[in-house]
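A protein chain is absent from this complex, but the other protein chains hold their places.
Now for chain A:
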Amino acid sequence: MDNKEEHIVALKVMRLTRPTLYSNPVVSCDPRDLPGTTLSAAPDVTRLPHLPHLQLGEMLLLPQSFGSIYLGETFSCYLSVHNHSTGAAACELTVRAELQTGSQRLTLTPTAGADRPASLAPAASRDHLIQHEVKDTGAHILVCAINYTTEAGVNMFFRKFFKFEVLKPLDVKTKLYNGESDEVCLEAQIQNVTPSAICMETVTLEPSPLFDAVDLNTSAEGDGSVFGASGWLGPQDSRQYLFCLRPRPELRLASAKQLKGVTNMGKLDITWRTNLGERGRLQTSQLQRMAPTYGDLRLTIEDIPSVVALDQTFTFTCRVHNASDRTLALALRLETPSAGLVWRGVSGRPLGRLAAGASATVPLTLTARRLGLQPVTGVRLLDAALNRPYDYDNLAQVFVAAPAPAERQPETAAC
């Protein structure tokens, strides 16, 4: 049809990453030295008048390379269409931009109606900004198509292709742990796999509707985050985030069975920023847990102290829930496999009959015999009808501490 030499319109494309703060190297010199004041007197716009020794100035430099683009970032592009002819206008000019990925083809809508035909006078330009949040990794091709008509009425058309690769910025590994009492813990390890430092802005868990999420990554001290204030995550560095998911209170008793089958726990939402606030955002897919396998009978702990003193005897409450569809006749046996916590009370006592779907509370008493973190183990429930045992060997953990100094102080005072 036509030859590219005949085009009177040219298209230029530039990716708009954030500008950078740029400065020349600082070479300082004492006025006593040979160059005197000549070196420092040279004008330099990147230098701050009050702080001549500080390199980090205030001048912005436009991006000089395409740079790297990462999943979750926004791809911004400047399209400049210029009529470089000396006397001929380009009529009915339209600009279309399209982004092709391995799987799909997206039409990018430039600002301010680029697809509306308009005439471009000689030496005039038409500028468009396009923005697109990158949602795929791998090869992308930006296709820009220009249509126009010459003054002689000939339809002209050309396209430009720009290929770029979208990389993965973060490596996210998650682990879900089913705790007792329907709690689920999420451990997320987030690694920066870009070659430069990034700033983690937020990492939040959007729980599924049945759960409330508690962020365990804050501390009362300092600036509120366990990772420090600067948010800095160096290349290849990683962080462990912890979340605790608790069933919404209104669901907890009503639909234990329903909760059991829930495997969708929620999504992690991660935002980060790089140079001058360039932002990226990623959301994981639904995190799936293994459905907990507690069968017909559940034993959960209602309340238990987390710290007890050595030799202290304490009582806590368990709830036994019959999740089967028949009535169970239960007996409770207590064993002491470890010497850290010793049961007090009668082993082998019957708990009576528990109807299907019903639950009962059982108070239990322990004495702390060893320092340190001690597991609550050795609870055995026996279904008398089927003679079927249910063992609970890691019900909870209790930290046994040395007696508080407050208790000992009166003694010394007495002495």
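Basically, a contact is a pair of C-beta atoms (placed from the backbone, for glycine too) under 8 Å apart; a residue touches a chain by one contact, two chains touch by 3 or more; residues count from 1.
Everything that follows uses one rule, which is that contacts and distances are computed from a predicted model.
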Protein name, per the UniProt record, of whichever chain is missing from view ("Zinc finger, MYND-type containing 12", "Oncostatin M", "Proteasome subunit beta" or "Trafficking protein particle complex subunit 12"): "Trafficking protein particle complex subunit 12"
Residue among A:S125, A:T204 or A:N217 touching the omitted chain: A:S125
Listed residues A:H84, A:R326 or A:R344, member touching the removed chain: A:H84
Touch with the omitted chain, as defined above, among A:G231, A:P305 or A:P375: A:G231
Those residues of chain A which, in the complete complex, touch the missing chain: 1-8, 10-16, 18-19, 21-22, 24-39, 41-46, 48, 50-68, 78, 80, 82, 84, 100, 111, 125, 127-129, 139, 141-143, 145, 157-164, 195-199, 201, 229-232, 272-279
